[in-house]
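All protein chains but one are shown at their positions in the complex.
For chain A:
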Amino acid sequence: MPLPDLFRRTAFRTGLGLAALLSAAMLSVFGVTLWLGSAALSDVTDRSIAEQLELLAARPPELLPFMIESRLNRQPAVITLVGLYAPDGALIIGDIGRVPPDVPLDGRVHALGNPEAGGVPAARLRIAGRRLPDGRLLFVGRDVGDILALRSRLVRALLLGLLPAVVLSILGGAIFGLRAERRLARLRAAAERIMDGHIAERLPVSHRGDELDQACRHMNRVLDRAEELVSALKGVGEDIAHDLRTPLTAVRTGLERGLRARDTVARQAAMERAIAGIDRALAIVSALLRIGEIERGRQRAGFAAFDLAAVLRDAAEAYLPLAEDKGLRLSLDAAGPVQIFGDPALVAEAVMNLLDNAVKFTPAGGTVQVALAGAPDRPVVRIADTGPGIPPEERAAVFRRFWRGDRSRSTQGQGLGLNLVAAIAKLHGFGIRLADSRPGCTIELLCWPAGGTVSEPMPPPSAVLPLIL
């Protein structure tokens, strides 16, 4: 990859920035240490110079030359310089030479401005002087060359140490950056594959469990859901086509035969059958539109508190003759009133659909039970039948559009009833529970009571089936 491009990458820049920051931090630590250290060292030196000056000045005047002499003799290689001068500036004894010019006689330590004194370069000399009570001049100085040398050696050492540290941090930063870069590249590649339509593809998740992994895991869950929706939708188009084709084909052949028929009665019968077929096709279209309408949640305007028990009673009453004609026993157990909050017409529609299925699929001699169960804070509509039931593996699928158990393909029905129920339940925040009642199947609609404050449907509880689409 070309260099400018590399520098534009966030990960790489982060790495470099990290290295620079690390170097700056190390530099400042070293610099401050050095500065404080050498300042402390000069302080100590200056204080000892001043002390020695005071010490010598406090000696008896007549003893002073001898003490200085013995000091010079005792420590020939001493770093301390001493000079005692007559009031006129002539050297009495000492190793400084001429009177250092420009040094105020105030007893404080000064850097010597003069180029040479006692063979020591002036830049390395710190000196203090005073006039003694008898008029003589006394100077004490010190060659600080060793301190300076120590300092410069320290600086060199630090710089030498800094170099590998900087290189290491740049290297580390780059490796860190490149690794993040590579991880992002893998994510990008996966995202591109998903965008290309490989909906089953997922973002890579490492074992580190860091924030990026958590974000990826979350995204993957979003993708799972999207995949579910897509696969649910994928079948819908074909299902619609299939379910429309069946009645339309029948209509076509029926009309063809009617066209060939000679007598009016046969022709009329053919046309009536054709209309019935078209009506079936239209019912599918209408049901689809209606589900769409409910799913868009347009119908919340009709929400109010109403008696669920009355809805069940009416529905059971409506289906009783139909059930009896089919040889079924239809029982109702709905003591009321039980007030719930919702659209009474939609809830009735859902109940009627569930009841319709139960009556449709239960063979003669069977039983359909309609009951209002549950606690006052969670009323439950329970519709149980002794029909063929729904195998556990198909339970999640029954609420999908056009699902129809294989055994019921022959039964007339749009296969949209349960989907409509699911859409209505979702609009109300109701749960749906499917269970085996051996034989047969039990469907429960878990409603919410009309409690004064409930104005919005509550979220569906997690324990129940996910509601399709």
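To be clear about the criterion, a contact is a pair of C-beta atoms (placed from the backbone, for glycine too) under 8 Å apart; a residue touches a chain by one contact, two chains touch by 3 or more; residues count from 1.
The working rule: contacts and distances are computed from a predicted model.
Choosing from "Response regulator transcription factor", "cytochrome-c oxidase", "Maltose transport system permease protein MalG" or "Tryptophan synthase beta chain", the protein name stored in UniProt for the chain missing from the display reads "Response regulator transcription factor".
Of the options A:168, A:191, A:259 or A:289, the residue whose C-beta touches the omitted chain is A:289. Interface note: of A:86, A:259, A:275 or A:373, the residue touching the hidden chain in the full complex is A:275. Contact with the omitted chain, checked across A:31, A:104, A:321 or A:337, is made by A:321.
Across A:348, A:383 or A:432, the single residue that touches the chain missing here is A:348. Counting the whole complex, the residues of chain A in touch with the unshown chain are 272, 275, 279, 282-283, 286-287, 289-290, 292-293, 298, 301-302, 314, 317-319, 321-322, 325, 345-346, 348-349, 352, 356.
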